[in-house]
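With one protein chain removed, the remaining protein chains of the complex are shown where they sit.
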Amino acid sequence: MTTQDHRTEDWRALGKRFGNWGRWGADDQLGTRNLITADRVKAASALVRRGAVFDLGIPFDEDGPQIGGGRTNPTRVMSVVGGAAADYGAQRYNDDYVFMPLQAATQWDALSHVYYDDLLFNGFPSSSVDRHGAHKLGIETQSKGIVGRGVLLDVAAHLEVDWLAADHVITPEQLDEVAGRQGVEVGAGDIVLIRTGWRRKFVREGDGRAFLAEEPGIGLECCAYLREHDVAAVASDNWAVEVVPSQLADETFPVHMVLIRDMGLLLGEMFDLEELGADCARDRVYEFFLSAPVLKFTHGVGSPVNPLAIK
Amino acid sequence: MTTQDHRTEDWRALGKRFGNWGRWGADDQLGTRNLITADRVKAASALVRRGAVFDLGIPFDEDGPQIGGGRTNPTRVMSVVGGAAADYGAQRYNDDYVFMPLQAATQWDALSHVYYDDLLFNGFPSSSVDRHGAHKLGIETQSKGIVGRGVLLDVAAHLEVDWLAADHVITPEQLDEVAGRQGVEVGAGDIVLIRTGWRRKFVREGDGRAFLAEEPGIGLECCAYLREHDVAAVASDNWAVEVVPSQLADETFPVHMVLIRDMGLLLGEMFDLEELGADCARDRVYEFFLSAPVLKFTHGVGSPVNPLAIK
Amino acid sequence: MTTQDHRTEDWRALGKRFGNWGRWGADDQLGTRNLITADRVKAASALVRRGAVFDLGIPFDEDGPQIGGGRTNPTRVMSVVGGAAADYGAQRYNDDYVFMPLQAATQWDALSHVYYDDLLFNGFPSSSVDRHGAHKLGIETQSKGIVGRGVLLDVAAHLEVDWLAADHVITPEQLDEVAGRQGVEVGAGDIVLIRTGWRRKFVREGDGRAFLAEEPGIGLECCAYLREHDVAAVASDNWAVEVVPSQLADETFPVHMVLIRDMGLLLGEMFDLEELGADCARDRVYEFFLSAPVLKFTHGVGSPVNPLAIK
Partner (left out) sequence: MTTQDHRTEDWRALGKRFGNWGRWGADDQLGTRNLITADRVKAASALVRRGAVFDLGIPFDEDGPQIGGGRTNPTRVMSVVGGAAADYGAQRYNDDYVFMPLQAATQWDALSHVYYDDLLFNGFPSSSVDRHGAHKLGIETQSKGIVGRGVLLDVAAHLEVDWLAADHVITPEQLDEVAGRQGVEVGAGDIVLIRTGWRRKFVREGDGRAFLAEEPGIGLECCAYLREHDVAAVASDNWAVEVVPSQLADETFPVHMVLIRDMGLLLGEMFDLEELGADCARDRVYEFFLSAPVLKFTHGVGSPVNPLAIK
């Protein structure tokens, strides 16, 4: 398939077909997080075979990929360097503050992050989000997640490139092919990590503008794939999971809309999958225990995270 | 034992006796995190018996316990409410920024957070920390942790009080007593969570000033306990783990100094242990898999966290 | 007159009657700032008779009147204390950052700060203000002001009270009476400062909640007064210039709407008029040169300021 095969109406139809509104009750704010049942968490813990820990967060500092005009990189300021804790005694201490967009670096989108036609996931009105934040679907509602079985689908490695071309649209067929070649199956309640190599591109080039201008990623067809496999969350090493520009002439982030607003599926962005990918290539084990808890920002619409994959 | 039994020289002697400088090499920046070996992570994963997840982070918002004059509560600002992603299309989005001390709420102290006599843990000079942050022992060096076996020692429940009195000094004997009564053993590489009830006090009273003015907590004798059991990290539901005011007339945070600067042991603060404590009281299982990853703030001296305990 | 004499429709009628849309051209973004002509600035400079300078800004710090939930007090963080400017040499330096609402303390509202019926002053659409700020009527458009003739109307002193009662509605008659008693006339292009004593109340009580809950101030009738005298700007020592709660059952800040949105008149808030008021009482001179420049925050909807009155 190629880009711009879809008409605008299509994604709304996809949203309707694959949507999960009401599936877990009219008041549900967890979305596909519901698929990560206690049994599945327990099963996932059995994937810890070696005790090897991989941290998937990127550095939070001024050298990140943000370029301003909406989101800046984090600015951390030392508020105390060698301060005395009291007027007496030997102790000295250091302290710091940070100013940052909650989606500056590695992050989870809250289900309240995007929407269309005045409705958020599960039919909550968009007015649930106001200047104080998300009174429904805030990131704090996901405070017990995201933890469960993680599966890496390393598309870039499969295609033997450092990174996919910017206009590369990842298809369900390709995901199947990668999973098959890797010998792993995607199952219900899984957290799927898709590696495009876009992080490697940024690390090598250090060019935030190029990193953010466009990106390879999943196409609209993958909504069906994620729904059919009943995936709980999907994350990637690019900044929006989906291909940008989108396949549509008249919508910018249609995959966000179907996945977040219709399916209630959490998206993770700017995960660093380099070290994990290399390890999986070595031991041919592409499944693991994944722990990626959000910070409990009350009414927040996103959260920074340092996801841990444990094999 | 009672407060103020120690002379100032004592804690320096304790630091010397229990210190871990050089134990993992002259360049080591991980401290007792080294005790969480892959085998122990693997063994800890077997503690996931039901798949029940407990989030130990407190809310990150303006209603937290901070009162300014050093640390404020987090201020989150909605930077976009219902913004259009482009000049066309149906998608709308929400976005937010935060300004906060890295140690405003639930947190890990970096090993560079406190020191004395011009030296940080493992002998790094205090000048390793400058206006840019911690060039040694920064929080990002702990990016693969903290994950492993967690053990709850619920002192408040043991003593059948809502919270311990502010001047209550927790002793090693008391920790042993609690562990014995709970039927759990503290072992090498464990992450020990000590519940004083101080969080409950804040939730009930909503008084940051009272919360921060003083607190019950572990006394200097517990340094021996933590060293003998080779504990990897210790966290509590109060704001400094240790009793405040301290047992000393002339030092404010002596336990911080011995644990962090001498032993290289990570301290976690303002953990919410209410729900976990209640569950442990019900099923009498006080051990669990704990995943509490730091955010990778380059050169940071602390990190916010939402620790997950999984039983 | 008493509170709640007006019906909601009235203020819209007032806005229409006194509005200045189109008065200075269809593209005008300055509003009544246009009334401060070069001749008037020149004339105002003659009011500097002694060279005495009065600073009308309140302190910008954590002890200000803000209580969060929308606006916090400024948080200033020392980013460098005694830092070396280079690897050599004797020089040391200190540096700081601030995080603050632009309207945290003494401030000018931009003409883009408030509106109704989807239109800003002079008919600019409310969509001129988006997540990036005010593309029309931003505070930076007032960068050459506000400077000119200032007149103090000290209502609290006139009534011989420390501060007016919270439900005190200042009327045009009262302003005339105060001006007459003070021996000063309000003229075209003037910047009128109205002292209610509300600042004194805050300084004495230190209670931000009480300060912000309500306030004495000008009522809707004063819109006529300000228009008839062709005043350029009006400022007060309270937080909203106008009486709060308003005189209307169903509008919160009707004076803001008429003055800013219809008349294009700049409002200044939280001016400290204590020292100036005392001086004016002494020398019976209630007019002065006033210089209160906005900071040039591109697209900002307000600006902190430290106004200087020079007699």
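So that you can tell them apart, the chains are marked A, B and C in the order they are listed, and the count of residues begins at 1 in each.
Heads up, the rule we're going with is that contacts are C-beta pairs under 8 Å (C-beta built on N, C-alpha and C of every residue); 3 or more make two chains touch, one makes a residue touch a chain.
The structure displayed is predicted, hence computed values, not measured ones.
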Identify the visible chains that the left-out chain touches across the whole complex.
A, B, C
Selected residue (touches chain absent from view) among C:Phe18, C:Tyr116 or C:Tyr286
C:Tyr116
Counting contacts across the full complex, list the positions on subunit C that touch the omitted chain.
8, 37-43, 45-46, 48-55, 57-61, 63, 70-71, 74, 76, 78-82, 85-86, 88-103, 106, 112-117, 126, 129-134, 140, 143-145, 147, 250-254, 256-257, 289, 291, 293-302, 304-308, 310
Identify the residues of subunit B touching the omitted chain, counting contacts across the whole complex.
69-70, 75, 77-81, 97, 99, 131-132
Just the residue numbers, please: which parts of subunit A touch the chain that's not shown?
62, 68-69, 72-73, 75, 79-81, 83, 95, 99, 130-131
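We take it that only the chains that are shown with their structure count from here on.
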Which chains, if any, touch subunit A and subunit C both?
B
Only C-alpha atoms count here: how many degrees separate subunit A from subunit B in terms of the superposing rotation, rounded to the nearest 5?
180
Calculate how many whole Å lie between the centre of subunit A and the centre of subunit C, each centre taken as the average of the chain's C-alpha atoms.
45
Roughly how many whole angstrom separate the Cα centroids of subunit A and subunit B?
27
Centre-of-Cα separation between subunit C and subunit B, whole angstrom
47
Residues of subunit B that contact two or more other chains, please.
79-81, 95, 99, 130-131
